[in-house]
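The structure under discussion appears below in the form of structure tokens.
One protein chain omitted, others in place.
For chain A:
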Amino acid sequence: MPTPRQLEMNRRDLMVVAGACAAFSTTAGGARAQPAPAGEPVLSEVSFSVNGRNHRLELDTRTTLLDALREQLHLTGTKKGCDHGQCGACTVLLDGQRINSCLTLAIMNAGAEITTIEGLGGVDNLHPMQAAFVKHDGFQCGYCTPGQICSGVAVLDEIKAGIPSHVSHDLTGAMAPTAAEIRERMSGNICRCGAYSNIVEAMTEVAGRQG
């Protein structure tokens, strides 16, 4: 837990510090976020299932789950928007829960059951959430869309399971898929094209159908 002293640093201070750090490191040739590697990459085997199919991969241990999906398994429906857990474009379902796949190393997920956008439905058999996104035009460029849809599916499950959010009035009571709940819970998925209003309508329709 942060101490009160730490909390005194507000966001603006933090940016000043971050700026200073970046500036100081520049003359030496740029910041190094991680120690420089000396030898060959360390490889490790990992097995998990993706969309119901088992995969056994030998991976550089630095490989994120996102890059394993995109670059090894060529499941490019899962998008890399920031690689820092800031945008939500890489959201997948991991053992039924949503996760930013850029923030977890692939080898940390041995035995996991992963569902990506390709696993929810295909062009000829759309998942109800996918169909609702098309109907309500819940996207434009389409790049954040798989992440929005994976998040959207998980959000409705979270509400059904009674998991409260910042806007829930009653932390232990039944949750309803209201627009406010949807907006709050979806806020980790950025859409720069600004399809939010339509996404809420798509999710509301699916939530209604689920009953």
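One rule holds in what follows: a contact is a pair of C-beta atoms (placed from the backbone, for glycine too) under 8 Å apart; a residue touches a chain by one contact, two chains touch by 3 or more; residues count from 1.
In this text, contacts and distances are computed from a predicted model.
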| query | So which of "Xylose transport system permease protein XylH", "Stage V sporulation protein AD", "Xanthine dehydrogenase YagR molybdenum-binding subunit" or "Heme exporter protein B" is the UniProt name of the chain that got left out? | reply | "Xanthine dehydrogenase YagR molybdenum-binding subunit"
| remark: Residues of chain A touching the missing chain are 15-16, 18-19, 22-23, 25-30, 32-34, 36-37, 39-41, 60, 62-63, 67, 70-71, 74-84, 86-87, 89, 116-118, 120-123, 126, 130-131, 133-135, 137, 139-146, 149, 179, 182-184, 186-200
